[in-house]
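Omission of a single protein chain aside, the complex is shown with its protein chains in their original locations.
Chain IDs A, B and C follow the sequence of writing; residue 1 opens each chain.
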């Protein structure tokens, strides 16, 4: 197989060489535990502190409001479980959306089994949550609103700042899962009006296994990991120093090139959509075309199924995903597409193409060239595609 | 400052260059998400699977019984919180020891606040738990026994296999925190008779931020991190592929050299103790001298305090710790030393010296040379050291 | 994820298509799973003379469809009915655990086609 054309940046990204370079000494020579007293440990503690300050500045937070975690999943789980535990005397009602990541949805399901009540707000056909719906859903016993900043499948950007105004007015803590937007959209925790925010470094060219939670001062939350007193007792566990240093660098690099990357990726994405929609019948766009992450394209192709498209594209060295990339082997249709009102059988025919730094115009043109014959072939194979066969269309 | 003499291997260790080397491609070229379908992701999935198999074989487990976590703290928390949640219908009583790591003790404290009952077994003067005490503490509503394999401060190795027999007989799940013993002692989950076991890679020359939980088949446990279905739904979150690959390599290397390292470190450790006890008055050994990790020395020096010794040694480039290294700035005396029956004021004067691969005879001899004058100087400064001053001894 | 043999069948599916004047048609599928399969068969002297499939679905669904046609072609009907989904998966060198439930309907499709053939015969 020749060069890989990676178009699955929403799933994960390679570590930027500059990021890896800056991480390296923290594995070997500067390996001290930041929780120790001697100079070697002090150097690590200072590196962690510097990373904390740099990240805090980028998102308009105080350094003490940054808590390092093992990734987005831990941050999401913590926001929900930690608030649920700390605020259970106030109430047991949480509000979220129908299109959150599994890290949020499975956690609220767990909470439901433990006696909490959850409102899952619907979204419109483009995937947008209505801030007024948030307002209406808030009750006296509501202890948390958790709405994602940008969706991982369809790239829809939610009106977080407006929702933040609603929650602020109502005095309800507000968490946003910014795993997909961090490094891609400007983030300011005060403009967004959030009390908690999750990030994961590997989505913005940082390492896997490190993330963070922004935790506004005085937010009531129980730790998820108890132990050695790290992170002021809010999150125990030996600091992943190389990961933390790498995440800070990755966020810095992403922030610096954010505007340029956005323009470039959106242009390539639009070129891709134009090329595909001109050459393929019965192909549809999923999600909102305006309030959307620049590098995200999510489409569905009538009569064929997602995984078979992925496998076919992989033969040409092209990496894309279908549904939420996190659930290999799961055959359930994407809950996000269902929430948009897309019927089940169509939801199986979706493809997520997410562009990134490595994406070139040639990649896009190659995709436009190889994809139509794949669609043709899979439709030939399909018992439900009837444009050119004798049987009647089923759906 | 010249060369650093690192004698705090129980706190953390540098990543072995061979381990870093094997991790490198998984950051950059081979960066695919193992939860994807295309070849790039498949390569990552295979690397994770290979790591799982290699680790499983080393500890006598099945590959499906290995769950990757972000470290020892997460594994410990999960064992306790996950069992408490899953088994609450059976009962709400847990048994642990008084000398566990904070990752266990703070978690059981949290559980106590949530209505669970905890028995903390005492230890003898050397830090050993009596298996008969475990037997006597088990009640019909006991849902978990959690006793560490080796203690992080005093290096005492607990009789896990005997305790395993007791729990097996009683039909109570048994967790052991093997964070300090992994890579240092032979581990076989069946010989030990454990149902759960925690490890953390950075303690055996692997990277920080990765660990694992051995989870015996059919053990009842609720996930701690909910989400994308990784680890068969038991532990969500994008796999830290470089970390996992690195941990497996680190464990392999540690296992291969385990016997040699143990002999070498124990000999150096004994030489150190002989040298110090011959040259310093009123110096005492903490812990059991027989059932002890080879590289661990824990001592206390009457009349002086731990941190001041650490700072003095640091001036000579020597890194050691006092109490449990995890709690910088905490001035509470070590709960481990108190559990051994050491009075509070003496518990403050303890020093933990943990040897490792880099430790040489010259390091040890240098320590023996520089430490006695430090003791002398600190005792001169001490208001409670009275061997050579006019005031009366206080304790 | 998939074995080499599965991928080989996915890349080069055997007996793909529709027999226009089929003697029997079997359709199985689970809309939950996004998998659907149509098998058309031609029977002569109680022997599966020809068999073709159309499949909507994941790699496993395509590969098991392809494999079942290979396994069944030329067999007597009663022999063909013995083919189980498990046997198809085994012939492919196994399937990933998550794919064992759905996507492994090929033998069901074959049985449905043979049943359809027999009921048509009975109706004649």
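Here, a contact is a pair of C-beta atoms (placed from the backbone, for glycine too) under 8 Å apart; a residue touches a chain by one contact, two chains touch by 3 or more.
Computed from a predicted model, the values in this text were never measured in an experiment.
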| item | value |
| --- | --- |
| Left-out chain, listing which of the shown chains it touches | A, B |
| Touch with the omitted chain, as defined above, among A:37, A:150, A:166 or A:272 | A:37 |
| Chain not shown: contacting residue from B:82, B:164 or B:333 | B:333 |
| Touch criterion as defined above, residue of B:50, B:88 or B:382 at the omitted chain | B:382 |
| Interface residues of subunit A (partner: the chain not displayed) | 37, 42, 45 |
| Touch list for subunit B against the chain that is not drawn | 303-308, 311, 315, 328-333, 344-345, 347-349, 380-385, 389-391 |
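Rule of thumb we're sticking to: only the chains that are shown with their structure count from here on.
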| item | value |
| --- | --- |
| Where subunit A and subunit C are represented by their mean Cα positions, the distance between them in whole Å | 39 |
| Mean-CA-position distance for subunit B and subunit A (Å) | 34 |
| Interchain centroid distance [CA atoms averaged], subunit B/subunit C, Å | 55 |
| Where subunit B touches two or more other chains, by residue | 37, 45 |
| Residues of subunit C engaged with two or more neighbouring chains | 1, 59 |
